[in-house]
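Please see the structure below; I have some questions.
Only a single protein chain was left out; the remaining protein chains are all shown in position.
Here is chain A:
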Amino acid sequence: MRRAAFLAGAGLCLLPWLALPVAADEAHLVRDASREAYSLPFAGLGEYELERFRRGRGLFRQAWEVAPARDEDSDGLGPLYNRLTCAGCHPGNGRGRAPQGPDERMQSMLVRLSVEGRDPHGGPLPHPVYGEQFNEEAIPGVPGEGRAAVEWTYSEVVLADGERVELRRPRLVFKELGYGPLGRFMHSMRVGPPVFGLGLLEAVPQATLEALAAEAKPDGVRGRVNRVWSVERGETVAGRFGLKANAPDLRQQIASAMLGDLGITTTLFPAQNCTPAQTACRAAPDGGQPELMNAQLGDLEFYFAHLAVPARRDADAPQVRQGEALFGALGCALCHRPALTTGAHERFPRLSKRRIEPYTDLLVHDMGEGLADGRPDYLAGGREWRTPPLWGLGLLERVNGHGELLHDGRARNVLEAVLWHGGEAQAARDRVIRLPRAEREALLAFLRSL
């Protein structure tokens, strides 16, 4: 049978990664299923490290102020921005969500913009007037860019056992544009993803990613390493953060979030986020140069690097085991890799040589037309997305009070997320549609145990 043959293949390709020598301890795991489950540090951090972790956390949660303010460590917001805090889009270090209707604002979602073409490093070409990200908010005296609203259209899928699943798809509507018509452009709606365990993902060697991409896989599954510009290194390297693996490392990811989402400059991105057409923006006062000090950037990096991963729950329950086997058999594990091993992390040795279970390959995959945003980001095309890690998935409801998934938050639960899979994941998704109910329940039980 096709499925049985498939299982054997998946087993083979995973084995080499299990064989490497790894740290025996599980300091990167936390046994906590509370609302804080995504927010706890690695076990065993020393007092100095905890102090750094707390400083990073403080920066992640603090609200930024319009310059000048008495506390120079927290001023420099904008001129254009989306939210006042980082945590706003990553609540509880978990997931944001899309607005539920056209009158709701984007509280934890953003819209990337670009026009046809490439920047000098092969990245997206920012919109000439609105820049690379639509910033709804602005400091006093500077016009905001307008309002981005979401309207939903609904459709339905019928599973083999007759169960009907409603799906919804967002449609973006711009209102109150602050700088005139947008003209021809591309856009990408993205909700804030979870931010724990990222140091471990950073520590996965680039060679591993390349080997994963090069492996022959069944089902038409490919996967490739995005290659993106590293500002600090001045060269093109493997991308791993961002929903299209469009950022090379944590530092640059943080610095670009600082600039793009809050309007805070760093040594990596020292210029304010104003386009030439945004004159009031260009004339606005800044909060020092840069607004985020290098030491603060380092604290934030330390924080993300040492946010631990929730340990699995109920992993040995028979239904969960059955679901785990199905996860492999259906072809999910081809992209959502159950296990990887980290290499040596130069600055944060606690991340080194660990066997981790992130359920991602950090590669970008063609996910079909249904999920496409049509906006290329370096090598990742308009239909491609990075396989998101699935660790901690079962605690999403507890932490965030909702179970919404996928890059734009369209899926209201895991089953909807799977039903949206297309492209390279079409075969896996079709198998799920055909599953008998009990097996589908087992698959979902397994995903809840993550």
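Following the convention adopted for this analysis, a residue touches a chain if its C-beta (ideal position, glycine included) is under 8 Å from a C-beta of that chain, and two chains touch if they have at least 3 such contacts; residues count from 1.
Just so it is clear, contacts and distances are computed from a predicted model.
J.: Hey, which one's the missing chain according to UniProt: "Glycolate oxidase iron-sulfur subunit", "Aromatic-ring-hydroxylating dioxygenase subunit beta", "Extracellular solute-binding protein" or "Aliphatic sulfonates transport permease protein SsuC"?
T.: The missing chain's protein name, per its UniProt entry, is "Extracellular solute-binding protein".
J.: Of A:D25, A:E116, A:E232 or A:D314, which one is in contact with the hidden chain?
T.: Checking each option in A:D25, A:E116, A:E232 or A:D314, the one touching the absent chain turns out to be A:E116.
J.: Can you work out which residue in A:R52, A:R383, A:R412 or A:R440 touches the chain that's missing from view?
T.: A:R383
J.: Which residue from A:G180, A:P285, A:G374 or A:P436 sits in contact with the chain not drawn here?
T.: Going through A:G180, A:P285, A:G374 or A:P436 one by one, A:G374 is the residue touching the chain not shown.
J.: Counting contacts across the full complex, list the positions on chain A that touch the omitted chain.
T.: Residue positions of chain A that touch the missing chain: 32-36, 54, 58, 61, 63-66, 69-71, 77, 84-85, 87-88, 91-92, 101-105, 107-108, 116, 137, 140, 147, 149, 151-159, 164, 167, 169, 171-176, 184-187, 368-376, 381-383, 419-420, 422, 426, 429-430, 433.
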